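Please find one structure pasted underneath; my questions will follow.
In this view, the complex is presented without one of its protein chains, the others remaining in place.
The block that comes next holds chain A.
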Amino acid sequence: MSEYETRSASGKPRRDDPLGANSEIGKKLREYYDGLMSPDVPDRFTDLLSQLETAESQRKKAGGNE
């Protein structure tokens, strides 16, 4: 869950935080967003990344590399 915590990248909790853990809007917002966060990655994306990776390594081989 740490990835979705409402704090700054430096780890410092925010002071003026209108969406903080205790605010109703903040809670609903995270509930809404968590509902959109499916942990399953569809095949189309894993396939796409593999294709990009393959294309790149072929290009590197063919081009004798940078």
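Just so we're on the same page, a residue touches a chain if its C-beta (ideal position, glycine included) is under 8 Å from a C-beta of that chain, and two chains touch if they have at least 3 such contacts; residues count from 1.
As a working rule, contacts and distances are computed from a predicted model.
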The complex's invisible chain, by UniProt name, from "RNA polymerase sigma factor", "ABC transmembrane type-1 domain-containing protein", "Serine-protein kinase RsbW" or "Fe-S cluster assembly ATP-binding protein": "RNA polymerase sigma factor"
Where the missing chain touches chain A, by residue: 3-10, 14, 16, 18-19, 23, 25-26, 28-39, 41-42, 44-46, 48-49, 52-53, 56
